[in-house]
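Removed from the display is one protein chain of the complex; every other protein chain stays in position.
For chain A:
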Amino acid sequence: MHDSNTIIKFADDTMVVGLITDDDETAYMEEEEGLLTSGLLALKFHIILFTMTKLLEWVFGISVIGAAWALVTFDLLGLRLPEAYREVAWPMPVYLLVVFGCYSLATVGYRVATFNDCEEASKELQAQIKEAKEDLRKKGLKM
């Protein structure tokens, strides 16, 4: 932009060699500002491209499924599906929630029922605790 400036570019780095005359930095500052704005734009673009996070994936997937559900329930494309299919579709979100709840309950219940108790180890541990308490009481520690 300014004739008194030289711009050196190397890979992602850009250096502005500007002429600062008589404490007047305007030429240099304006060049820097221009580069900073375009540089930030490029950086932002890169960030949007390269961080397709797990959250974004889930949001994307759920919105696709949600769009399909809305299409069937509210008949947005005017497809006029048979009544039975529409009857099945509209409670689907609540149904999936209930199924997930049932699955969670069943998993918790099953793991409680099949938990591996070790009764001898428990009794042994309690005996050791009692022994330790006695020992410490003898040595003067107040419990």
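Operating definition for what follows: a contact is a pair of C-beta atoms (placed from the backbone, for glycine too) under 8 Å apart; a residue touches a chain by one contact, two chains touch by 3 or more; residues count from 1.
The rule is simple: contacts and distances are computed from a predicted model.
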Chain not present in the shown complex, as UniProt names it (candidates "V-type proton ATPase subunit F", "TATA box-binding protein-like 1", "Dolichol phosphate-mannose biosynthesis regulatory protein" or "Ubiquinol-cytochrome C chaperone-domain-containing protein"): "Dolichol phosphate-mannose biosynthesis regulatory protein"
Option from A:55, A:94 or A:121 whose C-beta touches the chain left out: A:94
Per the touch definition above, residue among A:8, A:55, A:77 or A:113 touching the missing chain: A:113
Where the missing chain touches chain A, by residue: 83-85, 87-88, 91, 94-95, 97-99, 102-103, 105-106, 108-117, 119
